[in-house]
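Missing here is one protein chain; the remaining ones are kept as they sit in the complex.
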Amino acid sequence: MANQGPAYYSPYPAATYEGVITPPEGKALLLEDVVDEETAMREIAKQMLTKENATIFPGPQVLYAWSDEAKRKATLIKEMAEVLNANMIPMYDYRPKYPKIDAEIEINPNHPNLTIWENKIKAAIFIGVHCHYANVALKIVRAETDCYTIAMCALSGHEDAMATIRDQHASDLEKFIKIAKEVKSELGV
Amino acid sequence: MYYVAKVNADMCAEYKCNTCTLYCPEANTLMFDKSGNTSWVDVDRCKGCALCVYVCTDMLNRDCITMEMPNVEAV
Amino acid sequence: MSKRSDMTNTHNWSGQKLVSTDYLLFEAPREKHFMTGSEVLKEAMKRCTVDASVSYPITPQSEAAHLIGELWAEGYVGTYFRGENEFGVMSEVAGCAMAGARTVTTTSGPGTLRAMENFAQWSGTRIPCQLILMARGINSPLTIQPDNLEVSYMLETGCMIWYAENVQELFDMSIAAFTVAEKPDVHVPIITVVDGFFVSHTREAVMLPADDIALEPYDPYKAPLPPIDSETPPGRFLRDPFVMKSNYISYATHASWQWEVRSAVERSRPYAEHYLKGLIHITGEDDAEIAFVTCGTASNQAKEAHRELMKLGIKTKVIKLRTIRPFPAKELLEAVQGIKHIFVPEFNVVGWLEKEVRKELYNKCEADIVGGPRVAGGMSMPAEAIIAEVMEKINPGKGA
Amino acid sequence: MALDIYKINPEFRDIMPQEIIDLEEKATWSAKMDTPRGIKELPDTKELLEEHSLCAGCPEAAALRYVLSALPKPEDTIIVNSTGCTSLMFPHIALHTVHSLFGNQNAVASGIKRVLDWRFPDIEKDVVVLAGDGATVDIGLDYTLQSFFRQENITTICFDNEVYANTGGQESGATAKGQVFKMAPLGKKFEKVPMWELATTSGCHYSVNMTASAPKAVAKAVREAILVAREIGPTFLNIYTPCILEIGLSANEGLGEMKDQDKGRFASYKHVSPEAEEFLKKCKEEGRI
Partner (left out) sequence: MAKDSIKIRMPGLGGQGAVTAAHIAATAADTEGYYAVSNPFFGAEKRMAPSESYARIGTVPIYDRGEVIYPDIVMIFHPQVITMGKSYTMPFYAGIKENGLVIINSDRDLLTDDDKKTLSDLNVKVLTKDFTQFAIDMAGTELATNMAMLGALFGALGTVSKPAIEEGIKDRFLKKYTASGGTATLDSVIEKKFKKKQELIQKNLDTASAAFDLTVEWCKEVGFEQILESPKK
């Protein structure tokens, strides 16, 4: 069984109970520290490039071709996965799935830990997941796994992730990819 | 309750009938193969209610469907 | 009736110029008017680019509900109708908000309790609607008079709760309320409370900006959950997924969901801080050793008492809580530094605010806390009663 | 745009599970079809329903297949549900849906419909309520009828199994007189509530009582009811979907029970208002039915 967090079966306490909330505009969060966006981007790239089975979890907002922004982000996320040597596993919707998910190829916000255990994922990026479900999933992952979670949010960010950057639009992803490439060559991986 | 439906494709194809597929309570479980002209069962989704046997045997007098033990493969 | 398609980049469907909340609240020039709480609520909603409202009669909120109906008839509100009862109304509000509308409704006392199941559903489905609660006594025996016992039932619904003291605050707060409730990381319902009659039916001076400006419209695509409109993925989406135990680990899902709703309320703090200019307001002497912790009309009454006590040479201060959920614990603790006696005057029999204050200050503050005075069932709370309570405490047996 | 929300970005096609790809490629969306979609596509297309946890042989599960196959425009249809057995299927419908509280489904649907009409005046967005008899006739009767009185443009479908099945078999208003169920240990004391008649007198323009024994008949009624609701006013369908568990039948006996009741408590009832009749005639001429 996967390495389980301190709470094991209960996602408590949530980060807000420890006084951590979403970062202000223009800033990012690394654990409980408010930092500059670029600092966070570098750390995110480092985590993804050095942890085992790093994986990107794209959510519905980027998986489907419903807007120009979604189409553009899809291309960038694919490139991001290549730069980070990361796998991609989709969170294609949010419904509890019956009778069970195929944890090898999909992730569900109601029990995201299953996918993380199954694939022994030690670092993961949530992107394009609606904030509420991202937060529900991040709380469970935080409690039940030792995965380093990263939320790349188009809105206000997610304090239950270990690293979160906010207001991420297509141009910001381009900036991240550029930084990730730099970090990659520094690390020589 | 360990049984799932099994369609005898040869017999079924003789009737060009898809009545059972409409009555199956489960979605995308008892399907119709247009090229082979026969119904077929997605074993993983079948709950074994045997309603299709009622339709084929009792309603239509045809006996093309039986209930059988499925193979459960190790994960 | 107006059409939503009449909206442009600069003006809403009723032709009002779209402005930021900061401009509307803090920068736009204001003029003095003289009106009741119900009337001022109409003025506030008129400037909020409201998509939908559902109403139902109950004293004392009926007037406000009529007036929002008039706004609809005048073309300011998108859609408006009368529901069948409060449980129905709050359900209809849920539907409106889930479908992507900025939605407002009003209720009072027994209506609030009738609708109760909906409030937890509202927060659980993360809709940012606004309920203006004009507090009134709840049965039995029947009363239609002001009394805020009903608020205690609302405390753990997962909704934000703000409390306005007077007509002016009702105007400013109900505008800020939409703005804060609609922040993507907050996005939970907001209940703006005023004491019925004491605010709804009290006419006083109020400063209002012009009515040709209004808030930017609500953008449902910046919500933490997709709106129910079939226009945004995932196509396969259930707004309130029925997570049963037969789906393994659903207890973790349900627990996380609940904690997430409460986390959302916590995330509103910096926004409320900005738009309300502080979660608490303090009136009185910095070096006072006596404090009144209040909300709503009790704040007014305590300020009267404060002024009279000053005449007797007794220094006090009034710490008015403007948000109840989230509870301004840090601000309150700072405000009671150096205080020896805390009084919590309330308009209900149970003293729910006293309990909240005690819980937050337990082991953190040396002050003696007195839950009183209390009135209920429509009584006013004269400054004399508050003064008597204070004098009894600091000068036992001697009276005021 | 509604159909685009099912379109997968090419960059992710290779990581998407087959059922999601099937939904895009093989489900019957109205925008992709020249002729009206319908129940005839069921046997060989991707359905709008995934696996769920209803009992083996449950007639309600079959009826939901017919309802979904008959939606005139699924990509622009919102379904509102209530608590009960139906809520076990709800999370598995491939559309935007709401699980409301118990009984308030027609109120939630009213709010949704009015706002969709406000936000999208030029797009036909259908709102369909689907709930059991407890939700429709007992706890939610007020909200069901009031939505009819208000002439809301929604379709209400009651899956009538004549019992509270999800809670373990208690008498409901739709239970037949004399039936012994929990909470009616001496048998039910009053007649089955004729909800279809109440619907008619409360202003529904289309009201039907039927069983789910004939898939095509159910599909036709659903299609007509939704079209009438869209253009004219509220519509109601009462469909018998027996709880085989609570009446002691085996998993394969539900269909026989429905056929029996075609001549019994669910003998065909159909009310169509004159406006609706005229409208349906027009729809038929245009090939929409």
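When the chains are written out, they are named A, B, C and D in that same order, and each has its own residue count from 1.
Please note the rule applied: a contact is a pair of C-beta atoms (placed from the backbone, for glycine too) under 8 Å apart; a residue touches a chain by one contact, two chains touch by 3 or more.
Only a predicted model underlies this, so the values are computations on that prediction, with no experimental measurement involved.
Asks: Taking the full complex into account, find the residue in D:16, D:55, D:107 or D:221 that is in contact with the omitted chain.
Replies: D:55
Asks: Pick from D:158, D:174 or D:251: which residue touches the chain that isn't shown?
Replies: Considering the complete complex, D:251 is the one touching the chain left out.
Asks: In the complete complex, which positions of chain D touch the hidden chain?
Replies: 53-56, 88, 165-166, 168-169, 182, 245-246, 248, 250-251
Asks: Using the touch rule from the top, list residues of chain A that touch the missing partner.
Replies: 1, 9, 99-101, 111, 114
Basically, only the chains that are shown with their structure count from here on.
Asks: What whole-Å value do you get for the distance between chain B and chain D if each is reduced to the mean of its CA atoms?
Replies: 26
Asks: What is the distance, in whole Å, between the centres of chain B and chain C, each centre taken as the mean of its C-alpha atoms?
Replies: From the centre of chain B to the centre of chain C is 59 Å.
Asks: So what's the Cα centroid distance for chain C and chain D, whole Å?
Replies: That pair's centroid distance is 39 Å.
Asks: Two-or-more-chain contact residues of chain D, please, as numbers and ranges.
Replies: 1, 5-6, 50-51, 53, 91
Asks: Quick check: what residues of chain B touch more than one other chain, meaning two or more?
Replies: none
Asks: Is the chain-to-chain touch network here best called a line, a ring, a star, complete, or other?
Replies: other
Asks: Where on chain C is chain D touching in the complex?
Replies: These residues of chain C touch chain D: 3-5, 51-52, 54, 78-79, 81, 83-85, 87-89, 91-101, 103, 117-118, 121, 226, 228-242, 244, 246.
Asks: Of all residues in chain D, which touch chain C in the complex?
Replies: Contact set of chain D toward chain C: 1-2, 5-6, 23, 50, 53, 75-78, 80, 83, 87-88, 90-91, 93-101, 104, 107-122, 125, 142-143, 146, 150.
Asks: Across the complex, what residues on chain B touch chain D?
Replies: Chain B residues touching chain D: 1, 18, 21-28, 31-34, 39, 45, 47-51, 53-55, 58-59.
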